[in-house]
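Only one protein chain is missing from this complex, and each of the others stays in its spot.
Letters A and B mark the chains as written, and numbering starts fresh at 1 in each.
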Amino acid sequence: MPGLDGVTIAIVLLGIGLLGLVLRRDLVMKLLSLGVVDASVILCLIALGARRQGAPPILQPSAAAPYVDPLPQALVLSAIVINFALVALALVFVMLLVERYHTTDPERIEREIAAEEEER
Amino acid sequence: MRRVSSVLAVAAVLLIVGLCAALLLLFGYDGPAAHAGAPYLDRAARDTGAANLVAGIVFDYRFYDTLFEILVFGVAVLGVRFALAQEAPSATAEPIPESRIVRISADLLFGPILLLGAYLILHGHLSPGGGFAGGTVAGTGLLLCAVALGADRVAAFLHEGLLERLEWLILFAILFVALLPTLLGLAPLTGLLPRGVVGRPASAGPVLLLNVLVGAKVFIGAWAVIYAFSRHRGEI
Partner (left out) sequence: MIAALLPLLHLLWGSLSLAWGRRARAIAWVALLGDVVLLGLLWPRILAGSEVRLALGGWGPGLGIAVVADKTALWFTILLVFLEGGVLSYLRRTTLAPVFFMLLHLLLGAALALLFSRDLFNIYVILELLTFVSYLLVGYERRSGQIWAGLKYLILASVGMNLYLLGVAVVYYHTGTLDLTLLSSRLPAQAPWIPLAAALLAGGIAVKAGIFLYSLWLPRAHASAPPAVSALLSGLVIKMGIVVLLRLAPIFPLRTALLVLAGLTGVAGILYAYVALDLKRILAFHTLSQIGYLLFGIGLGTPAGLLGATEYAVSHGLFKALLFLAAGTAVNATGQRAVPGLIRERHRIPRSTRLALLIGTLGIVGLPPLAGFCGKATLCADLPSAFLLALPLLFTLGTALSFSKLVPLFILSPGPSAPTGQATAYAVLGLPILLFLPAVRPLLSATEWAVALHPLPFAETIGAIVLGALAYRFFPSRRLPLPRRLFRLEEAILTLLAGVLFILVLCLVS
């Protein structure tokens, strides 16, 4: 069983991110925690394809060490762009809500929206 | 009531993550896999003509994925613009304070940042980098300018309408590069340009072209998102 390693750190980060997502009372902090969860999964992907003392997968004539697996790195490229899109889009709606209700507390927003719907 | 459910939540998350971790580590994971990268490491450079094997995978073997990923990026920019289009710029936005240090550093750094972005884009098939990285670097260079000069001045200089049209053109160009080989009977999606010799600047077929297109798209998109957010910043 390997010791301190990319995969172990990734799982710890996953736990931290999920805890933050569930426990934090602030929409922006929830989004940050979601970002941490994303980062942990990306780290896990890269770590699972890595090698001890591997070389980056760029073809070089004088390559001494074996190359690292390039496929997870390609997958991670897409994952990072998708996470960027996620944060941007979520932030936009959070901004709209904050401008209307002047709070970032999800419980207060939920209550105000429920109250509005009751009136209609 | 709140205290109890917080403890419960923490316990639940820790239990679940801990269990998955235990399963993964005890039964599944033994360090690096023996077969890691097997099909690609032998043939990627020959097949795609790119020295950067990751770029070869992203823009050649798995270009279909990358196409949707570009669309995801496009949807993000579209969504930001669309959702904020009808809101008035924030009334509580304070102007960014003038600072001589930032102004001078921006003057000095903007050129090199753009150059670095261009290098990353143009050499994406030979060294780490690529369209996404280079475009982001160049976009954040614009952010530096916005902080130094004021976002509205930079935006006035850049003509929003022109940028939007350029974005669609780039999307058309990318779809064109994807569809044309399919319709012409060449290898579907990626057969458009010759592969060339590995390691030369002009090699790797569509990878270079796509890097440039994607880099431009990310550059414009990153600026659009940054500008939209900066107009609507403010206090709660």
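Quick notes on this structure:
In this text, a residue touches a chain if its C-beta (ideal position, glycine included) is under 8 Å from a C-beta of that chain, and two chains touch if they have at least 3 such contacts.
As the structure is a computational prediction, the values presented were derived from the model and not from experiment.
Only one residue from B:Val7, B:Ile104, B:Ala156 or B:Leu179 touches the chain missing from this view: B:Leu179. Considering the complete assembly, subunit A touches the hidden chain via residues 14, 18, 21-23, 27, 30-31, 34, 37-38, 41, 44-45, 48-49, 71-72, 75, 78-79, 82, 85-86, 89-90, 93-94, 96-97, 100-101, 106, 109-110, 112-113, 116-117, 120. Listed for subunit B, the residues touching the missing chain in the whole complex are 9, 12-13, 16, 19-20, 23-24, 27-29, 33, 35-36, 38-40, 43, 47, 60-65, 67-69, 71-72, 75-76, 78-79, 82-83, 86, 165, 168, 171-172, 175, 178-179, 182, 187-191.
Operating definition for what follows: only the chains that are shown with their structure count from here on.
A separation of 15 Å divides the Cα centre of subunit A from that of subunit B. Those residues of subunit A that touch subunit B in the complex are listed here as 1-2, 5, 7-8, 11, 14-15, 18-19, 22-23, 48-52, 54, 56-60, 67-71, 73-74, 77-78, 80-82, 84-86, 88-89, 91-93, 95-96, 98-99, 102-104. Chain contact summary for the complex, subunit B toward subunit A: residues 6, 9-10, 13-14, 17-18, 20-21, 24-26, 29-33, 36-37, 40-41, 44-45, 51-54, 56-58, 62, 65-66, 69, 72-73, 75-77, 79-80, 83-84, 87, 90, 126-128, 130, 132, 198-199, 225, 228-229, 232, 234, 236.
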